[in-house]
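The complex appears here minus one protein chain, its other protein chains still in place.
Labels run A and B following the written order; every chain starts at residue 1.
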Amino acid sequence: MADLAAVVGIGQTKYQTKRKDVSIAGLVREAAFNALTDAGLTWDDIDAVVVGKAPDMFEGGIMPELYLTDALGCNGKPMLRVHTAGSVGGSTAIVAASYVQSGMFKRVLTVTYEKQSESNAMWALSNAQPFSPHLNAGAGGFFAPIIREYMRRTNAPYDVGIKVATKDRLHGARNPLAHLQLPNITLKEVEDSPMLWEPLRFLESCPSSDGACALVISNEELAAQSPKKPAWIRGAAMRSEPTMYAGREQVNPQAGIDCAKDVYKQAGITDPRKDLDCAEIYVPFSWYEPMWLENLGFADVGQGWKLTMEGATSLDEKGDIPWNCSGGVLSSNPIGASGMIRFAEAARQVRGDAGDHQVDGAKLAMGHAYGGGAQFFAMWVVGSEKA
Amino acid sequence: MRDIAIVSFVQSDCVRDAGAQNEVELIMPVLRKALDAAGIQSAQDVDFTCSGSCDYLQGAAFAFVSGVDPLGAVPPIKESHVEMDAAWALYEAVLKITMGQAESALVYGFGKSSPGELPIVLSQQLDPYYMAPLWLDSISTAALQARTMLDNGDITEKDMAEVVARSRKNAKSNPHAQLKGDVSVDELLAEPTYLSPLRKHDCCPVSDGACAMVVATVEKAKEWGKPYAVLKGIDHRIESHNFGARDLTQSPSTQAAAKSAGVANGPVEVAEIYAPFSHQEIILKRALGLGDDTVVNPSGGVLAGNLMMASGLSRIGEVAMRIIRGDIKRGIAHATSGHALQQNLVAVLEEA
Partner (left out) sequence: MSDQNTEALEPITGIEVPVYLDYNFTAGRATARFLTGVKNGKLLGQRCPSCRNVYIPPRGCCAACGVATEEEVELSNKATVESFTIVHIPIPGNPIKPPYVIANLVPDGANISFLHVLSECKNEDVRIGMRVEALWKDASEWDYAMENIQYFRPIDEPDMEVEEIGRLKDA
């Protein structure tokens, strides 16, 4: 049986297009230092460090954790580097938690980041590979046809994505760390933004951000001594499936369904919409909100878009299950960190420490990340209570 | 940690260039053999799968993603990946098993280094602002280390040549080795220097290949009815990235990991050490506290063939297989990552 573990410190940087004032090491140190400060700890209190980021090619260095050890106070300690594509922020938090849940470590620091401004992620994602046609479609070009198939199956109105994009930016305006600050955004503005990969418009896509996110995770005994309220890890799960195989269900991937079932079972959740108070779900393109509402069991298959349109996921419309109160990936996207930000924001909610985007009385929240061709999933559920 | 049973281990031959085979094609045969040896069908039959690889070896972002293809991951599996040597993937599996989330795991590592110029590619592991722009390659940093040791009087060039001669000799009994044969210390010392003070033979070769391992709880291994070796301890530590802040002639991270893993808790019959350069074997042997009664690198070590991203796991597998075959009762294995032994992992293995 796994030992109890809790998030006792959370540190984030401000997310923005270019953090010219810091190096990569400066960026990760800022998030790590903020997490230690939040936990009332110093570097010496940390037993191990787990680093995650998306492909090394995004910044051009190989295994950058080797260079980051000095900035993260890790010399003489264990350092592990996770890479599971876009889900890496979530996977890294889960691996870090397992350091503690195994009973082998008391307190670990985990940090994820991306400094996209130091290279060109679009290039790294779709650089010309020999032998395959160079279509410059990027991630949007990969996911847009899947979204179109969702629209065909559900007959969802054309403006569901527009609604999600607007809602998440309004949420983001409540979060001073969010990259995009668009407090006056309107549905019309999103609708009028340039089409990129039909049906996805410019404002229905995530930005490209610099930023880092860090967590301090500790065992039960040390969490009890923590100055601030711990967020107890009530369940954590990962699932993977191949990118392409004959008969693969791409709109509603099995790996996501299985991962959600696993994490709900651990956390004792039978009806996620009812049992959870809020969720931070990886939605880099607007239409992934209704798609994941169905995939994660918040709505029946074919019905996810209705929750979105009814405002069930909106903080401003006082929805019953707010999604991405922090503004989500649509408001900030330092790729390697984006998953951990979801996990961290879920923890902030149950700690009652989410500022202007706090959901009143949140006790149970979910963090979610996905990556690759929507094939790698990482999820956790955190609670204000141990069980 | 709890005791972990290493049930099977398979590695491919170390070859300078695997030719037309891509990574998936390199992985598939070793996976098949490792699963067969454990008496199971696919990744569906273990609770957790973890791999180690490096995108930059083949020069494409998300190169590891295709590594999922040979697993038969339909329905979906619990799976993770480290951008590190697969020895650290094993470490992640140890965490999952110890925390009770898995009773068995499949671990694999793969690397096709031949498409690029490996030492140059690895230059980009260095600090991206101050050192990587100098294109200081991985052989040059090792040469800096060897020079420091020679000038300190810690070792002689003859000591280095002896390491190489023994590696080549031991590799004769290793069917997967790339470089093997009888060569005298005098012959080696007569060779010209390549990157002073290193001679070409002081550096590990570049190899393509993969390896895979199946591990489980001791209870599960007994249920499977397969012989196994027991992983008693495993730990890993990292040191400063700044060469100037390190004493390159020592490996305190190896020393710390060895202490915590319990190397000194019993006799060490065999040590498989991941020393990509001859002088590093001497540093590591000292850091691990090994005496002359320990047989070092009976496989020939990585000087006989270096599967980047898999060599560390291979060291552990080599020792495990010697225990499973009944050749020895206790041994240790070591893995390294980064330039000049920056990061090190130590594992202790015993008979069941």
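FYI, a residue touches a chain if its C-beta (ideal position, glycine included) is under 8 Å from a C-beta of that chain, and two chains touch if they have at least 3 such contacts.
Computed from a prediction, not measured in an experiment: that's the story for all the values here.
Which of B:His81, B:Lys112 or B:Lys180 touches the hidden chain is settled by the complete complex: it is B:Lys112.
Of A:Gly73, A:Gly90, A:Gly211 or A:Pro242, it is A:Pro242 that touches the chain left out of the display.
Contact with the chain not shown here comes from a single listed residue; of B:Cys14, B:Val68 or B:Leu341, that residue is B:Val68. Residues of chain A in contact with the chain left out of this view: 20-21, 60, 118, 129-137, 140-141, 144-146, 148-149, 152, 194-200, 242-248. In the full complex, chain B contacts the hidden chain through residues 18-25, 28, 31, 42-43, 56, 58-59, 66, 68-74, 112, 114-117, 120-121, 124, 128-129, 132-133.
Here is the rule we go by: only the chains that are shown with their structure count from here on.
Averaging C-alpha coordinates per chain places the centre of chain A 33 Å away from that of chain B.
Remark: chain B residues 1, 49, 54-56, 60-62, 64-66, 68-69, 71, 73-84, 88, 91-92, 94-96, 98-101, 121-122, 124-129, 132, 235-242, 245, 252-253, 256, 337-339, 342-343 touch chain A in the complex. Residues of chain A that touch chain B in their complex: 1-3, 23-24, 55-64, 66-70, 74-85, 91, 95, 98-99, 101-104, 118, 124-125, 127, 129, 237-243, 245, 248, 253-255, 258-259, 372-373, 375-376.
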